[in-house]
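Here the complex is missing a single protein chain, while all its other protein chains stay put.
And then chain A:
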Amino acid sequence: MSILVIAEHDNKALNGATLNVVAAAQKIGGDITVLVAGSGAQAVADEAAKVAGVSKVLLADNAAYANQLAENVAALVADLGKGYSHILAASTTSGKNVLPRAAALLDASMITDIVAVEGAKTFKRPIYAGNAIATVESAEDIVLATVRGTAFDAVAAEGGSAAVEAVADVKDAGISKFISEEIVKSERPELTAARIVVSGGRGVGSGENYHTVLDPLADKLGAAQGASRAAVDAGFVPNDMQVGQTGKIVAPDLYIAVGISGAIQHLAGMKDSKVIVAINKDEEAPINAVADYWLVGDLNTVVPELVSKL
């Protein structure tokens, strides 16, 4: 078996999600090649070459791939991917943008968000907001799938010594162009990779209160911050902090849900966390049903008290 893994990166550094995808590839077994498509991305390719278990790195370095435009990258992936038995990418917005397009170019079905490898062509994936787990078997010659990062332990970023090979092929569809981006800067750990996540919901009341109450707790714990859809829609925090079916999927060691009722769509994004703590004034909140520990009380007094006692 030969597996092509699409690297996730920002042209400067390899995104940790790629290490989880390589882990899934190892479960399938076979030769693992990582494709780095970008612009000025030599450093990323060098980093990918050091990843444990990777036997080859392909570097497609061209301005056409600078911003991961799906129209260009998918064409490249479909072309290079023809010789492989599997093509995998992370279940990130970038992976979800590019891989289905590549799959259609290869006239192959694709599997989204695999959480377990049952065999070379058999995988498990959540459906209905994580309320059911489907086992899916592919009859395609090339199996394409995105990998849910939190379901696979990352492989070591060091220890490999793969060769880097340049790919000269340039696919520029010329039907789309990058205009701008607004990246939210944060000193905190990345949400999907953090060991501890502190999330706020509608119950925190306002954006100001979100920061007044939750920032000290996240600081104390070295935690990433998340939010429910209600908190994002109300404008308390930016939408890249949304945890849930349509936001980010997290599975930290500790997830602290503050002022979050626990709608189905939110639970879909965090119920695989190791330990869940709910702080809510409502004794009947659905979040309590998945929480390991829940405390009924006013978050405005409970959270500062918790900070002072940690």
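By our rule, a residue touches a chain if its C-beta (ideal position, glycine included) is under 8 Å from a C-beta of that chain, and two chains touch if they have at least 3 such contacts; residues count from 1.
Here is the rule we go by: contacts and distances are computed from a predicted model.
Going by its UniProt record, the hidden chain of the complex is named "Electron transfer flavoprotein subunit beta" among "Na(+)/H(+) antiporter subunit B", "Electron transfer flavoprotein subunit beta", "Light-independent protochlorophyllide reductase subunit N" or "Hydrogenase".
Only one of the listed residues, A:Glu71, A:Asp219 or A:Asp282, touches the absent chain: A:Glu71.
Looking at A:Ala43, A:Ala66, A:Ala108 or A:Ala157, the residue that reaches the missing chain in the full complex is A:Ala108. Contact with the omitted chain, checked across A:Gly130, A:Gly160, A:Gly203 or A:Gly226, is made by A:Gly130. Contact between chain A and the absent chain runs through residues 67, 69-71, 74, 78, 92-94, 96-105, 107-113, 122, 126-140, 173, 175-184, 192, 196, 221, 229, 232-233, 238-240, 245-246, 248, 253-254, 264-265, 271, 274-277, 288, 290-296, 302, 305-306, 309-310.
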